[in-house]
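With one protein chain removed, the remaining protein chains of the complex are shown where they sit.
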Amino acid sequence: MNKMISMEEVSTLFTDGMTIMAGGFMGVGTPQELVSAMLEANVRDITLIANDTAFTETGVGPLIVNRRVKKVIASHIGTNPETGRQMIAGELEVELVPQGTLAERVRAGGSGLGGVLTPTGVGTVVEEGKEKITVDGREFLLEKPLRAEVALLKAYKADKAGNLIYHRSARNFNPLMALAADTVIVQVEQIVEIGDIDPDEVMTPGILVDKIFVQGGCQS
Amino acid sequence: MNKMISMEEVSTLFTDGMTIMAGGFMGVGTPQELVSAMLEANVRDITLIANDTAFTETGVGPLIVNRRVKKVIASHIGTNPETGRQMIAGELEVELVPQGTLAERVRAGGSGLGGVLTPTGVGTVVEEGKEKITVDGREFLLEKPLRAEVALLKAYKADKAGNLIYHRSARNFNPLMALAADTVIVQVEQIVEIGDIDPDEVMTPGILVDKIFVQGGCQS
Amino acid sequence: MISTLINPKQIIAARVAKELSDGDVVNLGIGLPTMVPNFLPEDVNVILQSENGYIGLGPLEGDIDPDLVNAGGQPSSILPGGAFFDSLFSFELIRGGHVDVTVLGGLEVDAKGNLANWMVPGKMVPGMGGAMDLVTGAKKVIVAMEHMAKNGSSKILQQCRLPLTGKGVVDMIVTELAVFRVTEAGFVLEELQEGVSLETVREKTEAAFIVNPALA
Partner (left out) sequence: MISTLINPKQIIAARVAKELSDGDVVNLGIGLPTMVPNFLPEDVNVILQSENGYIGLGPLEGDIDPDLVNAGGQPSSILPGGAFFDSLFSFELIRGGHVDVTVLGGLEVDAKGNLANWMVPGKMVPGMGGAMDLVTGAKKVIVAMEHMAKNGSSKILQQCRLPLTGKGVVDMIVTELAVFRVTEAGFVLEELQEGVSLETVREKTEAAFIVNPALA
């Protein structure tokens, strides 16, 4: 099973109307070259699941700016003014989710759970339209699982089996999204041979990773 | 904040009737010296939360054999015949929990969730007495959080801030239990200075660890 | 690959092996299922998941590492490309559909795909361990068991009598006599093991079953 993939092949993995998850926190830990591939593939009407919409020029921001997104599910959109502008203009649907709840929903989608019972958002607008479950006298919101057709991850290092190591605060949502998509594509800075990563240090096991794209486009 | 602790101090941390979690899978990853400390402290009537009751001589098994346990919550008791014998004789209460559900319940207890919605156990005796929640037409069991007063962990290495690294399959339930107890005590093979562990390699952050006992009893 | 199958367990394991594809992530229950890899062709490599927290389970080679055991507690190894993780993540993989196939033993399987294999009331209550999660979450559930119990009774029933491990979870049963698929319409007999007649299977199977036309 060769998981290595070229930029050209990456472009073929997207279709209009897809639901896409992308790792990253204000662009840090977002696979910028995979985002560019999406842009060049001219994919439209996507539903985007990401922590935030980053900035106009970085992270997943350019997908918003270039109007490729129909709906975004995120915890924060404030650093990309174009997101708010399109939302207010009625051009973009935005579902705001508390950051911890977003992480839990992605994990629930990837780990076979029926949803999450969280105290976060009780008594706020976040609870609107959601079922409340009382456990031992305390109220929790039932937040539903999220899944995507494609997850775009960024890792520091991969072996050819797809085992991943992330670097510093660029880890963020990447490991969760690896669980929750039909196809998982990772952009890595460095590729090593199978056996070169100590199994105790693996942060995402290779069985979750379908395609590996080496940053800069060179396949070893 | 000095977290280092001697065997004598360990003994003072237990009281009769406590709820204790202990890491390990058939004894692998169980802090054997902390278990011995409990035995020597002559603690009684504890509620024990662990994956299994290991063997008569190893893991948490001796706690069962020496009748220190009033109730055990575990996924497997088959390798320690004394557990089954005491259960059938009505001397020990046993709550059997599917292994994945046990892990989720401990995590829920440690992470502020109201419970877990799992498909595991639906249509079996496991669902008896539990609320079933239907999400989008599919049934899930609402499994409640578990917490303990003390968690006994085993790690391979700690720094003096309590950052932990586990080794091989000895990781198992240890990282989850670190979240879910009022006092977290870890037995380690090796202690290093703060700064000696790369922050990307930490598996349990030190803020969750209250006490560090170096195996063999020597404090550096 | 062993070519001479001398006992029922080997016959079963060898047949189960044919269900596995190169690259499959597989969780094997203790006992008979652990024999399955012995019967894989050389060009089929499966990745074994162990519910105590790793991927890449391999046989013990060289020195024993006391921190490295399989889900049965036996000293094992990890193969290149493997990874360790905690029990939470292990069951995220299992429940989340990231395990392609699980192979387990069974005490009873019924026509609705129900499986009983974890307890005999008043007799044996070892606990379900990870079995309930595995049968719920794995993409394909294969029960590998001898066709009859030691007392000669059928283990393939119209309806399970023992407490269930999972409800409507079994996809396939492989015994030393036959291979059944569980469908909406109940059991379908897909294959007879070598030298076994349809009459023998009918005689030794309590449950009703449809015979795959290809067999008739």
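Note that the chains are named A, B and C in the order they appear, and that numbering of residues resets to 1 at the start of each chain.
Operating definition for what follows: a residue touches a chain if its C-beta (ideal position, glycine included) is under 8 Å from a C-beta of that chain, and two chains touch if they have at least 3 such contacts.
Since we're looking at a predicted model, the values are computed, not measured.
Interchain touches from the omitted chain, evaluated on the whole complex, reach A, B. Within the set A:Ser36, A:Ser75, A:Thr183 or A:Gln215, the residue that contacts the chain not displayed is A:Ser75.
The chain not shown here is touched by just one of A:Leu92, A:Ala161, A:Leu176 or A:Ile212, and that residue is A:Leu176.
What subunit A contributes to its contact with the hidden chain is residues 25-29, 51-52, 74-79, 84, 87, 96, 98-104, 107, 118-126, 156, 166-176, 203. Within the complete assembly, residues 1, 107, 110-113, 159, 161, 163, 179, 194-195, 199-200, 202, 205-208 of subunit B touch the chain that is not shown.
In the analysis below, only the chains that are shown with their structure count from here on.
Shared contact partners of subunit A and subunit C, listed by label, are B. Computed from the mean C-alpha positions, the centre of subunit A lies at a distance of 35 Å from the centre of subunit C. Remark: subunit A and subunit B have CA centroids separated by 32 Å (rounded to whole angstrom).
Centroid to centroid, with C-alpha atoms defining each point, subunit B and subunit C lie 29 Å apart. With touch defined as above, residues shared between interfaces to two or more other chains in subunit C number as follows: 54, 78, 84-85, 91, 94-95, 136-137. With touch defined as above, residues shared between interfaces to two or more other chains in subunit A number as follows: 112-113, 199-200.
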